[in-house]
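For this depiction, one protein chain was excluded, whereas all remaining protein chains were kept in their positions.
== chain A ==
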Amino acid sequence: MINQNKTKITRGQFFCMILQTQIGTQLVSLPHNLQETAKGGAWISSLLMGVCIQIFIFLFGLLLNRFSGQDFYQICIHIFGKWLGRVLCGIYSSFFLLAAAFTLMVYVKIAKAWVFPKTPHWFLLFVMLLTSVYLARSSLQVMSRVMVIASLFLPSLFLLVAMGLSIANFTYPMPFLEVGWLKIIQTAFLALPAFGGFEVILFIYPYVHGTNKQKLMAASLANALTTLIYTVLVYTSLAVFAPEEIAIVPEPLIYMLKAIRFSLVERLDLIFLNLGVLSSTTTLAIYLYISGKGLKSINNHIAIKKVVPIIALIAALLTYVATDPFSVKYYEMKFIGIIPVFTFIIPVICLLLSFFRKKERLS
């Protein structure tokens, strides 16, 4: 370490980083959102989303392997040329800014609803940004180390959720295919904000030690684990709450934990909320970092350390667009519309263009 290249991270750290980006605050309302249209098949939707993302992870792998040592920003500039490529970097950077703003929005919504009904909006934002900006200003290596420590808490999150199974009624979600496959597949896309974060693979991949195969394996494992946790989580809430009940509970997981008691700790929901805060801070930090990295790839003189606080400030201001749960939901639906463009469509176009480019050069 003392004489090593300090910019590279290990595969384990890469794994934890993807995991921490994917798992964020959005998970608490995931069962509610999916159940609305998919009913008892909501857990299948979540599983399908995981599989779909897995396919794209392989496509990402194809793209990244063609340009070894370059991250997606550099690839964009490589494929689209200096000007168009830089514009695209800027757009991507703003996408991550939006993602950060959206993460903040959901965090404030849940924090206000469950623990701090009277604390001012700006103060909740301030503490969150203080922590995540501090993290995002660190090097990639330090960030990845923090992600590893944060991941040590994931088993407890999983345990907390699984605890719900003790009060579950397994007939509630049945029949699974009540609404039919088409609806279930359509609903899967509603899970996208919760699963969102796997796209960071595009930006971190070249800074990981190991062969392409090993790196893809790590990314896939992270996605598989996220899918597993989400699916169990959705299934648990489906089994704990009756279908009519879940429709009126926006954050079923927290509500469920309120009912479970230990001899020493009475309110497990508070512990769960703290774990949620932890995961959303890490998610936010990575979004801020990657957004800053985008600006750096436009102009190499920009230091990530210096732009991250500015990006965070803009993201904080953006959250004032929606301060009540209903408008958050409204913007959430709009945001879901643009996520696939950035996470699925543009990378695939890049992949196709890279094939085309290669041929051009050969002829």
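Convention: a residue touches a chain if its C-beta (ideal position, glycine included) is under 8 Å from a C-beta of that chain, and two chains touch if they have at least 3 such contacts; residues count from 1.
Going forward, contacts and distances are computed from a predicted model.
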item	value
Identity of the absent chain, which is to be given by its UniProt protein name, from "CO/xanthine dehydrogenase Mo-binding subunit", "Transcriptional regulator PadR-like family protein", "ABC transporter domain-containing protein" or "Spore germination protein KA"	"Spore germination protein KA"
Chain not shown: contacting residue from A:V51, A:V265, A:A303 or A:V321	A:V265
Residue in contact with the excluded chain [from A:L190, A:L257 or A:L278]	A:L278
From A:F116, A:Y172 or A:Y207, residue that would touch the chain that is not displayed	A:F116
Selected residue (touches chain absent from view) among A:F67, A:F80, A:Y134 or A:F158	A:Y134
In chain A, positions touching the absent partner	1-3, 10, 12-13, 111, 115-116, 119, 127-128, 130-131, 134-135, 138, 142, 145-146, 148-149, 263-267, 270, 273-274, 277-278, 281
